[in-house]
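Please see the structure below; I have some questions.
Removed from the display is one protein chain of the complex; every other protein chain stays in position.
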Amino acid sequence: MTTDGQPMNDSTGDDEAKTTDDGSRRTDGRHTKADGGHATTDSEFATPSGAGTDTEDGHGLPPLGSVRRYLVTTNHKDVGVLYIVTALFFLIFGGVLALLMRLQLWTAGQGLLSAGAYNQAVSIHGLIMVFWFLSPFAFGFANYIVPLQIGAKDLAFPRLNALSYWLYAASGLLLGVSFFQGASFAGGWTMYAPLDLPMYTPEVGSTTAILALLLFVVSITVSSVNFLTTMHRMRAEGLTLRRLPLFTWTILLTVWMMLFAFAALLAALMILSSDRLLGTTYFSFTEGGSLLWAHLFWFFGHPEVYIVFFPALGVMAETFQTFTGRRLVGRKWFIASMVLVALQSFGVWMHHMFLTSINLQVKTLFMATTIGISLPFDLMVFSLIYTMIKGRIRFVTPFLFTFGALVLFIVGGITGVFLGAVVLDYEFRGTYWVVAHFHYVMVGGVTALIGGLYYWYPKITGKMYDEFLGKVHFAAYFVGFNLLYFPMFLAWETPRRVFDYPPGLTPWHQLATIGAFVLGASFLLMFYNLTASLFTGEEAGDNPWAYSTTAEWTVPSPPPLENFPGIPSYRSGSIDFLAEDERSAIGSGTAADGGELTDGGVATVSDQATDHAPGHERITDEGEGEDHASIWPLAIGVGAFVLLLGASGFQGASFPDGFAGTFYAGLTGIGALLTGGSLFGLTRERFTGPSGPFGESWPFDGIENVKTGVWIFLASDVVLFGAFIGSYVFIRVAQGWVGWEPVPHDPLPGLVNTYLLLTSSFSVVLAMVAAEKGSKRGVVASLGLTIALGIGFLLNKGIEWQELFHEGLLLSTNVRTSTFFLTTGLHALHVIAGLVIAIYMLTRATRGAYLEDERPIEYFGLYWHFVDIVWLFLFPLFYIL
Amino acid sequence: MSWFTQLPEPTSLPVQNGIVPRGTMVEVFRQIYFVFLVLGTLVGIVVIGYMCYLAYQYRDAGRGDADGEGGEGGEDGEEVDRPTLGELPTGSGGGRKLFTSLALSAIIVISLIAWTYGTLLFVEGAPSQGEEDFEVDVTGYQFGWEFEYPNGHTTDGVLRVPQGERIDLTVTSRDVWHNFGIPRFKVKSDAIPGQTTESWFTASETGTFQAACYELCGAGHSAMNAEVIVMEPTAFEQWYANTSNTSANATGSGNATEAGANATNATTTGAPNGTTNATGGNSTGNALLGATTTRSA
Partner (left out) sequence: MASTKLYAAIYVVLFAFATLQVAVEELGFLGEAYWVAFGAIIVLSFLKALVVAGYYQHLRYEPRSLSYLILTGLLAALALTVAASYSIT
């Protein structure tokens, strides 16, 4: 139905027959997933209906209609759909837990759930919504839309993208399983120490939930590296950073925050897992273990607030522009504000700890930074509001949702200022004020993302949703939302996470419960609408929205596998698709008209020239031969699931006796084999990803994709080790710095290891030099030497540890030994990983590899030297000082 | 039911010391909260109202697609430059308007926070000299509260305090992270194992009130309450004089055995605002490892 608000008449005419044909095939595929189930399990829809147009250029990629496609696909659009559908499944999961809580709160006191079950519902609801729903939902869009918006054929590392998804799916499954292992985690989504230790939450399921989160963080890290490489390196000509569409901008900043924030969470979770599995004593350490967790968690946790909110902001900006028919007011300042927020987000975390024993100076400092971070948001809100002026505003479903989201966000923002005043925060801490505030902000964000779902639904499926039902959904949603969360402000004196509250507040809580069900029911409408529209919806055409600008609307709905009919370029100021030969003209730097490009274009020409020369051509010929299918990401996901499920049975450095222990030990073994084998398979597989030359690559011009990726990964590893070292410093300060004796009595074994690592670094350099000179013998000898030195390092460390163990100094002995063994142990794991890669490379080098192209050795070297550098700090910190 | 349902009625006139709110925690809170609420509501209504006005004013009333027609409220005749598909994203001016609004909101927010900062210093400040404060140590455990009076008397689950006197609380935990709060008197403090936090309150009325735990601490969190009984000063004196320094019930003994290894070199670092990283104390600090005994189903 074409309602008046939907000016789709002007664009449907432009459609080509191709879309229709694509669209109808897509319908089958979509059905599998639109109802929220796992695409993986519903095999009844496995009707390979499509004639194989996709298979032809897909390089072994099954057609769209089949389930098999979604198991092996590495295409960003398919992965995006997988993310969106899986995230919606977790929305239902987390939503049901929330409804259980609301039912419990219908009256004060015990009800539906036991106390333990209630705490689990509270904790897992929080974890799911923050981790397994919000970010992945946004990243479904990011996967689908960002490459289209920046003019890339796919992400830089398509298989890693699929791997991110499968690790995410595996982690979610693991979380679900945790409920069946005694009980799942019940310590709140903030997982405060020491409640998160086995002493207080002894159930195996608690460990599983924490390991699930660990796996999720690994998935995020892989994904961050991938997105950053893609977004920085692979933009269309003329699309400088300043010119990026706003949704892409928000994703770019989100991913940057993710890279660093999640590295800190990874450290926290590794330490927590070690405390739970190996018996280290970081968080049970009396003088500061609890605070250490709070610092690590909130250092991640505050950026996380923006990580989940930024994509929503991007959706708001895009839809405000499209549906008001106005360009964003003060776009430059809007972007500047976001950059500022992203930077500042790492300097506000202690405002979550105002009531702890941190000192007044720090409180004051963090109060100031907190106010500082609220101001850019004011600017962004005003910018969105002013964009409406002189607009031609059409109240279609996507805009209703994002408009509503802005209203909710304003309420959330104002109530947040209350919390910024420390004196008020003292009272609001731990009450429903906080609950109401962050739900207004975060679920406000969800509101915008739902708007995004309606906005991009026609692009993704090729069908138009039912506008009337969409509007009804919005009405029910908005009423339900406010009915649910606004009473929480009125009942703010209720302590958080309790089911017993003052009876006088019962009416408010009952209103909230009613609101929760209205909100929940409104989603049924959405699911019905979106599912039914797959079959009965009108053809959407390339661009159903008037005044949309971004590149995804210039291609068919859904876009073909290779996205664009040519090479996208903004040379003329708006998008054009160039033919291959036109590109080569750019590539060789002969574009005569380069001078008249929009800003940035001139730089492009020279970038291209440098980019081209060192070696893109060497990897693949041209983009045509790209692959879109690999089974290994799925296999690694399965392996990781089994491995961690097995590891969850491990406690206090051993498996339990009896059947359970054997079972868990067996799972661990099988999982390790599966993961290792699939990783090997992934390495062995020949896979061609998208290759250059690319249009804009600032600021990583001339640094090839893989190399950029390696460096970005190393930057996150810096934060990981930084957080480990930071934890050590914190603990040592808490205990008194000077009175602390290093665990090894003698620095000599450490010094020997320093020598060994330094020498091995040198030999990697020699290997690279030899490869450059084309000396096979030199490469093999230097790599062999590196491996020998690395093994020597591990042996020496092994002997040293053995001696310490004999003296009775174990990981669990005290916090001194815990920090020593765990930090140097993490480093040793890095060494082992490096050795595995080196041995793999050595076997290839004996067959003459790397002589033509020494870059793999160089990249391995980057990692190996980094591991060396880390040791240069660990050695004095843990052996001398 | 003396639950903490309503805001406490004003029992005494707010003590206004110049512009910075002072007085009991309740008075301080009520004044600041009131100002924030009024301003917040005002700002919210203005901003959201303006949004809705714009949305209505510039709604697309199906006036066709011809550009430059100008909206009803738009300055007529002015050509409006609509975005086109595939263009390089650009903005549409408006920087000055934006910064005026930003400056306005910044003034409101910053002045509000600066205003409350004075109160924060007052709240965090040491008790005024000369006044006799009554000091109570509060220890949280799964799932209850233990109070220790200056004379060594300990009680479990019931805190008796004299009316009208400033009570200084030193709060810690024996096992996991708790948070001690008495909503009626607007006092709240984290109870963290191995750390002590300090707070204070003044009970302005007699009666029995509820203290609760504000940090998820396990299965019994919802029911982790204590009674706060505020007594007439004279009645309290009498009661207090009758307490010996024997505990009402034995607590936390025998728990500090294996924790010794944990605290290898305990150096207590002094803190400017009275925060100390307590290690020993009254066996609370080291009881972490043995505290499983106090867990209840």
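For reference, chains read A and B in written order, and residue numbers begin at 1 within each chain.
Quick note on the criterion: contacts are C-beta pairs under 8 Å (C-beta built on N, C-alpha and C of every residue); 3 or more make two chains touch, one makes a residue touch a chain.
Computed from a prediction, not measured in an experiment: that's the story for all the values here.
Asker: So which of A:91, A:199 or A:291 would be touching the chain we can't see?
Answerer: Hidden-chain contact among the options goes to A:291.
Asker: Taking the entire complex into account, which one of A:260, A:457, A:570 or A:694 touches the absent chain?
Answerer: Checking each option in A:260, A:457, A:570 or A:694, the one touching the absent chain turns out to be A:260.
Asker: Per the definition of touch given earlier, which of A:336, A:524, A:579 or A:729 contacts the omitted chain?
Answerer: Touching the chain that is not displayed is residue A:729.
Asker: List the subunit A residues touching the unshown chain?
Answerer: With respect to the unshown chain, the touching residues of subunit A are 260, 263-264, 288, 291-292, 295-296, 299, 346-347, 350, 353, 357-359, 361-362, 699-703, 711-712, 714-719, 721-723, 725-726, 729-730, 733-734, 738, 747-748, 751, 754-755, 758-759, 761-762, 764-766, 769, 861-862, 865-866, 868-869, 872-873, 875-876, 880-881.
In this section, only the chains that are shown with their structure count from here on.
Asker: When the centre of a chain is set as the mean of its C-alpha atoms, what distance in Å lies between subunit A and subunit B?
Answerer: Averaging C-alpha atoms per chain gives centres 32 Å apart.
Asker: Which part of subunit B faces subunit A closely enough to touch in the complex?
Answerer: Those in contact with subunit A are residues 1, 3-6, 28-29, 32-33, 36, 40, 43-44, 47-48, 50-51, 54-55, 58-60, 62-63, 65, 70-71, 74-75, 78, 80-95, 97-99, 101-102, 105-106, 109-110, 112-113, 116-117, 119-120, 123-124, 142, 175-177, 179, 181, 183, 186, 188-190, 192-197, 199, 212-223, 259, 261-267, 269, 271-273, 275, 277, 279, 285-286, 288-289, 291-292, 295.
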